[in-house]
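Note that one protein chain is taken out, while the other chains of the complex remain in position.
Chain IDs A, B and C follow the sequence of writing; residue 1 opens each chain.
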């Protein structure tokens, strides 16, 4: 089905990377769309956890915030926020942590704190929230971000959440046993860390060229010799995703 | 009313030391009887907390264990045991901690661990349970124990729960701001710490002589110049206490 | 516990210069109480909140805050908190000091405060630059294995302000749904003010393990139906997601913001 947008491709590609037995720590926006798309398509038993304390949620519309009532209403149980971060995240119960990024570098380090200097930032971003410990304690991290030279940069201004560190060895140095960024999903391609932990393009979305990816990346991006071609979203995938978005728009009073 | 037993006098005297605005951390046995007697007589709004997590319980029969169903059924709320010891006890929310003792010394230090040496004890007692932190974190501690040279000893075999330390200065040394043992209630008398923290007999129960107290104490016990005479239990107090015990016996299947 | 009007509860328990925690994790955010702080012109507050949300955007824009302790400062699902950004980026209406943590650290710091501990330990802050910019993130060594653990000071606010479903006549408060750090913020604070949807004869907690704060842990209860709007109260109201979206435009411009505060807060009645 070829009438999909690049955003839809990104969300569908992220959903496909999730499995029935995953326990996902879900952020708002594209990660939430991807996780719920997986749940309503190929992974009906996937466990979705939101940092607001809701465990095993099955929302029918996408939440606007990580604490929408829908999440609690459809959850198996709702725990306190200290318990969520202590027993469930730091306790090692999360298989996939989903993170967004304002900036990301070649080693999957993420900035969501400031553009410019910390003391007098050019742009003050929301900050880390749950991300620093999602990055260290989820078995794997999936990053989802739009692909542009603004986002994919040579040096990020601030490491909010550790990928593999600025030199690629940060996780080992910090004694972390978790895998770290295992997959970066953009609107152009999929990237995975190579043996030295530097991200490599492993799959190009339909119609995307290697030149386009290079032009949209702020460093000299590695592309594996024969990158895969991401399968086009199926009719079922697109229908389910659009249905989710439509239900969400109705529930949230449309665009503001 | 003079047909009371020494045990009844002890429980009644303990109950009288409790007030409507107290929050009591209650142990099983005499403390539980005293706290509930206070609640059904002069202190109807007293808050009783049991270490099983039950807050604001109002049992109609005395519990045999600190986790009897009656405690939860009649509680305002029941929290987890980690929460009980973290937020409620260490958090400084308890005004009166009640402790029993197998041995107690002149500075109100308590042994409930072993008689004899620790490695090969002559008698292995149950141990500390909640007591070590009840002793340090309740605003005041009330100790309730039978008065004999077996219990009231010159040197206790093991400090399970800190009173004022073996030299009387232990609380200051440990930086504790709480008062420590404020009242010791026995079947013979009431004792309170003097200026140097050594226990002094401040009130003799009906019919008890200073000689009898001295003979029942394993150290040269201080008695204030003119000790008070503990008022005899009133008809109301005794009736309420016996009613509690009778209801309890019926509920627990009588004596074993 | 005293049952007070919101005006009296705030006047009595929230003072200029206080460290204030107004919690509610997306749910149960005490907006009405925040508006009362603005109406009473509180100044020099240190505001603590994991997610400043619109409530602190309003307090910061209205000039109530000297310092912000937080872990995620956005408009959830919408974008920036423009009043917070304006204060940080341009010092309007005054400069604001920030102390920035992760959620994991703040949640544990509240729990440590409630437990009377001076610090919270966490397995966290690995490889993040926050460590270099926040002197309140330090490290301790596990005395058994030598492992390095992050430590942050416990949060101990002067006053906690929360919204909850209901209280009974003894001021016992029921909190249900996304309970966030409601209990921890109250138990970590020296004083606590709770706004509720209603006061009822029987609290009707559905489970023996329902989240209940005893009346003796609370200083004042004020009945403020809808006091969490545009946030929500599980069982009583829904989140006004449209308002969260609309706030983006209202808050982007200083004049529009000030007009909104005049019309909706300053000229409003105290509940």
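As a working rule, contacts are C-beta pairs under 8 Å (C-beta built on N, C-alpha and C of every residue); 3 or more make two chains touch, one makes a residue touch a chain.
What you are looking at is a predicted structure, and each value in this text was computed from that prediction instead of being measured.
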| item | value |
| --- | --- |
| Touch criterion as defined above, residue of A:15, A:28 or A:72 at the omitted chain | A:72 |
| Touch criterion as defined above, residue of A:19, A:42, A:93 or A:212 at the omitted chain | A:93 |
| Listed residues C:79, C:153, C:225 or C:268, member touching the removed chain | C:153 |
| Positions on subunit A contacted by the hidden chain, ascending | 21, 23, 47, 55-56, 72-73, 75-79, 86-87, 90-93, 137 |
| For subunit C, residues in touch with the removed chain | 115-119, 121-123, 136, 138-145, 147, 149, 151, 153, 176-177, 179, 205-211, 234 |
| Interface with the unshown chain - residue positions in subunit B | 28-29, 51-54, 63-69, 71-72, 78-82, 84-86, 89-90, 109, 113, 118-133, 135-137, 158-162, 165, 170-171, 173-176, 251-256 |
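In this section, only the chains that are shown with their structure count from here on.
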| item | value |
| --- | --- |
| Least hop count linking subunit A to subunit B through chains in contact | 2 |
| Farthest chain (mean CA position) relative to subunit B | A |
| Whole-Å separation of chain centres (CA-atom averages), subunit A against subunit C | 28 |
| Cα-centroid distance, subunit B relative to subunit C, in whole angstrom | 40 |
| Shared-contact residues (touching 2 or more other chains) in subunit B | none |
| Multi-chain contact residues (two or more partners), subunit C | 111, 183-184, 211 |
